[in-house]
Each structure stands twice: as structure tokens, then as C-alpha cells.
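Just dropping this structure here.
With one protein chain removed, the remaining protein chains of the complex are shown where they sit.
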Amino acid sequence: MSLNLDTAQSIIAEALAAAQQQGFKPLTVVVLDAGGHVIAAARQDGASNNRFEIAHGKAYGALALGMGSRALMERAEDQAYFIAAAAAAIGGRLIPVPGGVLVRGGDGALQGAVGISGDSSDNDESAASKAIQATGLTAQIA
Amino acid sequence: MSLNLDTAQSIIAEALAAAQQQGFKPLTVVVLDAGGHVIAAARQDGASNNRFEIAHGKAYGALALGMGSRALMERAEDQAYFIAAAAAAIGGRLIPVPGGVLVRGGDGALQGAVGISGDSSDNDESAASKAIQATGLTAQIA
Amino acid sequence: MSLNLDTAQSIIAEALAAAQQQGFKPLTVVVLDAGGHVIAAARQDGASNNRFEIAHGKAYGALALGMGSRALMERAEDQAYFIAAAAAAIGGRLIPVPGGVLVRGGDGALQGAVGISGDSSDNDESAASKAIQATGLTAQIA
Partner (left out) sequence: MSLNLDTAQSIIAEALAAAQQQGFKPLTVVVLDAGGHVIAAARQDGASNNRFEIAHGKAYGALALGMGSRALMERAEDQAYFIAAAAAAIGGRLIPVPGGVLVRGGDGALQGAVGISGDSSDNDESAASKAIQATGLTAQIA
């Protein structure tokens, strides 16, 4: 299974279904390829204006530094100035809270990342991880 | 019919189906709401890295100035410096070639825009217009 | 043969050797992966301050739109305002003159791009193409 458009659309559908089942607030889901470029995105009705940018920054930042955005948060807790500077160095495309999850194939190779924003960061991350795993790919949250 | 996520996903599906039927190159489709914020996006396998940004700029620019991106091209033919300055003023989010199409409801009210990039600008625009009309909404190309 | 750091360093060495043999001015060579991220770069003694940015923009722009930078120049000759807008949409990282060459593997898969700046655009492109081919990979100039 590779992270092509079909898989990305499945991840979005799975994430939105899981969110609905658990009564989450409206989510925005962004799927990026390994180079950090958008494959697919969806913002649910009722989500606020710039949720795309927030979800994108979780996923892009994860790929930028090679760790799930939960690890970016941990680094921000220790050295907020480093994460602020890293975000500025890559054009603001780094949001250091959970919900940006790396996607790996069966061989462990990096295939891209999923970013979700809209509910609590923990719930955003949970929806991303479940959706990735539902497609047979592996989720890395930190 | 309003331009919510379901409609946006239908527009994307219609555009990609029309493109496949006519043998277009891989397309990227971006659907924005009336405020210029991403509702949904899809980049077909084989599309180059930054086609999201190009498709986005066609749609965002159309909403920015209130005309389809074909009209932006006409203005660029007359006054390239105006379009360059307008693009700079809005953070580069304006691509003045066909393929950015405004979406209006039955009452003529503006609901958003669709941007497509990947094949010739004329074909990009044609796919966008057909996809919008297939959902019962109205396409404005200029 | 894939475009890893060893191959990138070989491409740089080949390009600088070819340039010296033909008496080119000091060159700057940038090698990007398929996602547009720097693998390696070298600026020869005597090259001016921002040759890295010029060489980078040739390679990054080629990957952004999926064509060698010679094709970007042809498009700029036809529609300068489109190329100016595309450059602005991707943060200025697009230089539409020859010297940005796509790198493909034996199977045709895109592996990255090489950008060279310093001599005439034609000579920059020639050095990039020869260097890519010397490593057993395929060069796409347009």
C-alpha cells in the first residue's frame, strides 16, 4: 500500500467517520506526500476559516524535522524558542501540538504525513492514527 | 445546493472523471469557500510537486478580485504590472490563467471558487466548469 | 542508481570537472531530492553572493511544475505574467532559464533535480545534463 491519492482519500474518509462516531467537532484533514506536498485535504462544514493551515502545519512540521508533532510539542515544552525559530525558518509551516502523524509503509519507509485539526489535539491525533492504520499503513505519532 | 464539503468532494470527483474521459494529464483540484479558505483538495498521482499552489492561486485570485481567472489573464495581457502587484499584495496567491472558476448558487450568490491545474489552462477551466455545473451550481469563468 | 548523497556529490564533481575542462566561469551546483529539498550544494570560488539561490530556483521550479527550466523559459516567453505569478506562489523559488534539469532513474521515475548557475544558461544546462548522465541517471531539460 502506498500513499497515493486513493489512499489519501481513504484516510480522510476514515478519519471523518471515526470523528463522527465519537462526536468530535468538525475536523480538517490534510494528507502530504513524503516531500511535504499536498495530496488531499478536506475541511468539514462548521470548521473555522484557517483550519487547513493548522492541520497542514502539523503534518508539514512533522516531515520537516522527521518526528510526529507530539514530539515537536515536547521539544517546544523544553525549548520554545527553538521551535519558534524552526517554524520561522520554514515559512511558518510548523504547528507543534499533537495531530501531525508520520505515515510509514510496511518496510518502514516514510511515505508522508497526515495532519488533523478541529477537536482537542489528542483527539485529532487519535483520528489520524486510526485512519492511517485502517489503510494498512503505519502511524508514527512522536 | 450550497458549497459544503459534500458538494466540494462531488466537484472534485466530477472534475477527475471528466479529465480521465478526455485523457487529460494528472490534475490538481482545489475548492475554496467564499472567504477563500480551503474546503477540499486532491492532487492526482503523477502531478508535479507544487500543483496545489498553482490551482489554489487560480481560485484564490478569482475570489480576491471577483472574476474568473480568465479575466485575470485578460487584465495581465493589458497590464502585467497590475496583476504582478496584486499578486504580491495578497501573498502570491493569484495565478492569472484560466482554470480558476467562481461558483454561484441558483440565486447568483457567490459561494466559492474552484481552481484546477495540470493540463492546458483551457482544459483545466473546462474541467472546473463542467464539474461545478454537474452539481447544479453555476460556473463563472471570467 | 538512486539520487542519494553519494550520487549528488558525484554529480557536483562531474559538473565542476566538465566546467573546468571547457573554461566555464565559476559555477554553483545544487542537487535536490524529488520533494525539492537540498541534498548537496557547492559554489566555486569567485562565484557571486547569491548563486546558490539562482541555481536552487532553477531546480526547485523544475520540480514544482514538472518540467526542466528550459520549458519554464519557453512558457515565460509566451506568458511572462504566468511564470512571475507561479514564482510568487512558491516563495520565489523558480528561475525560468535553462540550467534546472530533472533527474530520472532507469525506470523513468522522478528522483530530483540539479540546478546550475554561473556561466551562460546553455552552458549551465549542458554541465548539469552531462553530470547527471555520467552517474547513469537520465537528464530531462524541458
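Order as written gives the chain letters A, B and C; numbering starts at 1 within each chain.
Basically, a contact is a pair of C-beta atoms (placed from the backbone, for glycine too) under 8 Å apart; a residue touches a chain by one contact, two chains touch by 3 or more.
Bear in mind the structure is a predicted one, so any value in this text is a computation, not a measurement.
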{"item": "Displayed partners of the chain not shown (whole complex)", "value": "A, C"}
{"item": "Residue touching the undisplayed chain, where the options are C:I39, C:L65, C:V114 or C:A131", "value": "C:I39"}
{"item": "Of A:I11, A:I39 or A:L63, the one touching the omitted chain in the full complex", "value": "A:L63"}
{"item": "Residue numbers in subunit A that touch the chain omitted from display", "value": "34-36, 63-67, 79-82, 84-86, 88-91"}
{"item": "Interface with the unshown chain - residue positions in subunit C", "value": "4-5, 8-9, 35, 37-45, 49-50, 52"}
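Simple rule for what comes next: only the chains that are shown with their structure count from here on.
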{"item": "Topology of the chain contact graph, where touching chains are joined (line, ring, star, complete, other)", "value": "complete"}
{"item": "Rounded Å distance, subunit B centre to subunit C centre (Cα mean)", "value": "30"}
{"item": "Where subunit A and subunit B are represented by their mean Cα positions, the distance between them in whole Å", "value": "25"}
{"item": "Multi-partner residues of subunit B (each touching 2 or more other chains)", "value": "49-50"}
